[in-house]
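Report on the following structure.
Note that one protein chain is taken out, while the other chains of the complex remain in position.
Think of it as A, B and C in the order they're written, each chain with its own count starting at 1.
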Amino acid sequence: MKILYFAWIRERVGKAEEEIELPASVQTVGDLVQWLGGRGEQYAHAFENRQVVRAAIDRIHVRPEAKITGAREIALFPPMTGG
Amino acid sequence: MKILYFAWIRERVGKAEEEIELPASVQTVGDLVQWLGGRGEQYAHAFENRQVVRAAIDRIHVRPEAKITGAREIALFPPMTGG
Amino acid sequence: MIVPMSIRITEDEIDVTAETAALTRGRTDIGAVVAFTGICRDDEDGERIAALVLDHYPGMAETEIARHVEEAEARWPLLGVRIVHRVGRIKPGEVIVLAVTASAHRRAAFEAAEFLMDYLKTRAPFWKKVERAAGTSWIEARGEDDAAAARWRDRPKRDAAE
Partner (left out) sequence: MIVPMSIRITEDEIDVTAETAALTRGRTDIGAVVAFTGICRDDEDGERIAALVLDHYPGMAETEIARHVEEAEARWPLLGVRIVHRVGRIKPGEVIVLAVTASAHRRAAFEAAEFLMDYLKTRAPFWKKVERAAGTSWIEARGEDDAAAARWRDRPKRDAAE
């Protein structure tokens, strides 16, 4: 699965994107964020406050309970501050 | 008293402004409009529908019951359509 | 604070770019600019028009607009206001009126611009005549413009998020 990171989540993770083989237990966006948080110090820092993490599956905003099955790319980012 | 006319009131009266000696009985803007309406055919046509006539005394919007005492110029015009 | 305010009535074509630029030039405290442009359309009530002819009450027009700009400045934290209203003969596609508001944040700029336009439509002494092939006629005031202006009357001042 292709995972993208933006803004300070990208900076904390230390990369803009990566290809990850996810375990079968990771079924939703919420599962993914929790699982990523356990991948080491940088990820733990990036995802320490799961409430503020926003997600998009294939470039569409989704909620934490969204299933990730069939996704091509999942993006994780903080609340948007454009405009 | 200096009286100014605008838009179709000006066109119907046939002049943009005039200096008029008003009788003492003309005390308010409403009196003035009624009195002007009796000054001949063109005035009668200009002021036939008194409801739509708007007024300003010395360049400030006023209601028909406004006193005209002390006014330097009184303007009569239809509802505004600027912008 | 003195807010830069410019009000102009002109028979010449309005240069929207120059007017808007004049409001923000050299400023770095402005975060939001709303520029409203009212343009002469080529139809009025479904009928083709050749031009609009705008009559106005010189002297009163400027002071009446200034009064409403001051009211807008009392209601919203503005950093600049610029209003240009054209009079005389205006052809389809040409600008009739430009209202530009500047503020630190967008809500104040949006609301002030809309407030000013609602008042210009109903309280500023301008009158529009339409030129058609069949002749000329004066545009009648629209009840919905009065309603639009009235909605500001009951609102408390300084209610916009800063």
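Remarks
The rule we apply is simple: a contact is a pair of C-beta atoms (placed from the backbone, for glycine too) under 8 Å apart; a residue touches a chain by one contact, two chains touch by 3 or more.
This structure is a prediction, so every number in the text was calculated from the model and none was measured.
The chain not shown here makes contact, within the complete complex, with A, C. Remark: the residues of subunit A touching the chain excluded from display are 4, 6-8, 10, 56, 59, 61, 75, 77-83.
Interface residues of subunit C with the unshown chain, by the touch rule above, are 16-17, 20, 24, 26-43, 92-93, 104, 106-107, 109-110, 113-114, 117, 144, 148, 161.
Following the convention adopted for this analysis, only the chains that are shown with their structure count from here on.
Between subunit A and subunit B, the centres computed from C-alpha atoms are 72 Å apart. With centres taken as mean Cα positions, subunit C sits 47 Å from subunit A.
Our note on geometry: subunit B versus subunit C, Cα centroid distance of 26 Å, whole angstroms. Residue positions of subunit B touching 2 or more other chains: none. Contacts with at least two other chains are made by no residue of subunit C.
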